[in-house]
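Every protein chain of the complex appears in place save one, which is left out.
== chain A ==
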Amino acid sequence: MTTDAAKTTDTERSGLPDGSVGSGFAAPVAVGGRAVAAADATGPAGADPRPPGREERGAAASVARRPRRPARPGGSAGSDGGDRRPLSSRRWFRIVGGALIPLALLAAWQVVSTTGAVPVSQLPSPEMVWLAAVDLAERGLLGLYIAISTQRVFIGFAFGALFGLLAGAVVGLSRLGDVLFSPTLGAVRAVPSLAWVPLLILWFGIGEDSKVILISIGAFFPVYTIVAASLRHVDRRLLEAGRAFGLRGATLFATVQLPAVVPSVIAALRLALAQAWLFLVAAELIASSMGLGFLLSDSGNTGRIDRIFLAIILLAVLGKLSDALVGLLERWAVRRWA
């Protein structure tokens, strides 16, 4: 490597008009890939037995990489494929790899429906589902259904998560709160979600309120359970250290307990969001006049299997998208707090 570099520098000196070329090791870095490549084109006239193409690529790559290093002081970040990280942790590989199975499923679906192996009444073709989507969209229903369902999920999720955080904090932080509330909340948690539906409809009617409340119940329990447990299990030694340095009450909470549970709180939110979509369908299946759950039950009653497929696919895509949003938050939080 040393002799190579020296040789390259020599040829640069003689073969290039560029006066800025310095001497020694730093020269290729300062000049950049272009100059090295040019120098290498004149290189093979010398005593280098290796094929010029390979040499050029190697040199250019190392030159291109080196100046970027100082720009990343941490050295741990960086997601492009230019470094030596294993294939499985590169971003493009993850995206392509994650899309492989859905694409394969789509292809298999297409093949099965065009060969007629399964009757269309059992398995509509992808085209039929697409046309059903276009049809609903033209009538202005698709956007409406998606919008109303998403709205219900997010409002219900917001309320459920908020109350879950509060209840989790009370039960996780105070011994008295634990004694008073956790048996009751545990019993309420044990009630299956659908059992609430008749009661909520009787109390709140079949409007938005009953649905949002049902979704809130669904989002509440993962957050409550995880927040209470993780607050209870904050490292006692850190707590003692915090107290020994004069922290107590709200400042102890803000300085030690809250940061310690941030990653698990966000994991809880992620779980709660998935649960919210689950409860959305439960709410809409039973009593509603719009939304994706309504689309499901209505299509089931009228035998529109293409729309059933459409609704299921939409639920999958929407659930995954909202999960990815919280996933981004989670990644940030783990970097910041863990």
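Criterion: a contact is a pair of C-beta atoms (placed from the backbone, for glycine too) under 8 Å apart; a residue touches a chain by one contact, two chains touch by 3 or more; residues count from 1.
Assume contacts and distances are computed from a predicted model.
This figure omits one chain of the complex; the name its UniProt record holds, of "ATP-binding cassette domain-containing protein", "Methylamine utilization protein MauG", "Hydrogenase maturation factor HypA" or "Ferrous iron transport protein B", is "ATP-binding cassette domain-containing protein".
Among A:Arg91, A:His233, A:Lys320 or A:Arg336, the one in contact with the hidden chain is A:Arg336.
Considering A:Gly177, A:Pro259 or A:Gly319, the position touching the chain not shown turns out to be A:Pro259 (whole complex). If you put the missing chain back, the residues of chain A touching it would be 237-238, 240-248, 255-256, 259-260, 262, 336-338.
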